[in-house]
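A quick write-up on the structure given underneath.
With one protein chain held back, the other chains of the complex are shown just where they sit.
Should a chain be cited, it is by its letter among A, B and C, assigned in written order, with residues numbered from 1 in that chain.
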Amino acid sequence: MQVRVQSAAFDLGTESASFVASAAGAGAVVTFTGLVRDNGGRLAAMEIEHYPGMTEKAIAAIAEQAMARWSLADALVIHRHGRLAVGEPIMMVATAAPHRADAFAAAEFLMDYLKSRAPFWKKEIGADGVDWVAAKDEDEAALKRW
Amino acid sequence: MQVRVQSAAFDLGTESASFVASAAGAGAVVTFTGLVRDNGGRLAAMEIEHYPGMTEKAIAAIAEQAMARWSLADALVIHRHGRLAVGEPIMMVATAAPHRADAFAAAEFLMDYLKSRAPFWKKEIGADGVDWVAAKDEDEAALKRW
Amino acid sequence: MIEVLYFAWVRERIGLPRERVQTTAATVADLVAELSAREERYALAFADLASLRVALDQELSSFDAPLAGVREVAFFPPMTGG
Partner (left out) sequence: MIEVLYFAWVRERIGLPRERVQTTAATVADLVAELSAREERYALAFADLASLRVALDQELSSFDAPLAGVREVAFFPPMTGG
């Protein structure tokens, strides 16, 4: 299990390749990558604030829950903070499991918890001004399925 | 939408990176990769037979269904045939969408349909002999959720 | 004349990947009966239709489907892709 919280950019290709290489024996690998969307050209950049210390702990706890709940060979979470340009990767999760159902379920679980339970706050810097992204009811509701 | 049926190996890292690069504007990218499992050391290789002509058509039809059903920016399916060594990638799907729920659902849908509706047949070449992989009831049942 | 294709263990049991068949069979089931009557290896391959699938002109179909106008019939076990 690997958790990285960083301001540096990362490359989905490089991370995916090394995750698969280390997940020898697993039959199924799922990755999710979140990218800064341009919102129809209105977004210039995104700024992500986080709570150093708590962030790493919260993500590790979420990942440990996933490892305990599904039959996983490995899991990876990378989440960035700081200023990100449109199109840049914000975060990724990867899961490796003997079977696809476990790999998919664990990746969706990790995403649902990262959305609402990891201490990150997104601010959109756009043509129309600067705004904190509001939490969505549907993201909170998504936790109920687990 | 891209569909590739090939005997050549492919690299998850390279494919993921170029898929993300072409999916500009999407906020969410999901990939699934299937690898040859070693089944506790008993498997030497896997041989995949397919139905040239029908394979490409069946996969394109499945991918078009996914594009019509979810709000996707793009989708990719790569599936290999021929002889594959343990640990090698068998196939991958990738989906790009504005929102993560669509990217996940479409990737799972593609996997469920590829498992039971694309004309591939797997043969395991192992220490205990050579055996065609039997279709699983759970894979057929998985189609019912869509 | 119809092109008949066999895949996976159906191909192995019959011993051929494909053949051209002269037939007046009205349905897939009729064609299966004709082939099964030919030789033991066909009868063995077609012994349990529940474990077989059929495609007509590269589209999944069923054993009661008519063969009129069909150029290519393929018999194979349930697919195991992914």
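To be clear about the criterion, a residue touches a chain if its C-beta (ideal position, glycine included) is under 8 Å from a C-beta of that chain, and two chains touch if they have at least 3 such contacts.
In this text the structure is predicted, and so the values were computed from the model without any measurement.
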Practice problem: Would you mind listing the shown chains in contact with the chain that isn't displayed? | Solution: A
Quiz item: For the full complex, which residue in A:3, A:76 or A:118 touches the chain that was left out?
Solution: A:118
Quiz item: Contacts of chain A with the missing chain: which residues?
Solution: 34, 49, 51, 53-54, 57-58, 79, 90-91, 111, 114-123, 132-135, 139-140
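Convention: only the chains that are shown with their structure count from here on.
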Self-check item: Most distant chain from chain C by Cα centroid
Solution: A
Self-check item: Chain closest to the middle [Cα centroid of all protein chains]
Solution: B
Self-check item: Centre distance in Å when chain A and chain B are each reduced to the mean of their C-alpha atoms
Solution: 23
Quiz prompt | Chain centre separation in whole Å, for chain C relative to chain A (CA means) | solution = 48
Exercise. Mark out which residues of chain B touch at least two other chains, giving numbers and ranges.
Key: 34, 111
Self-check item: chain C: positions in contact with at least two other chains
Solution: 82
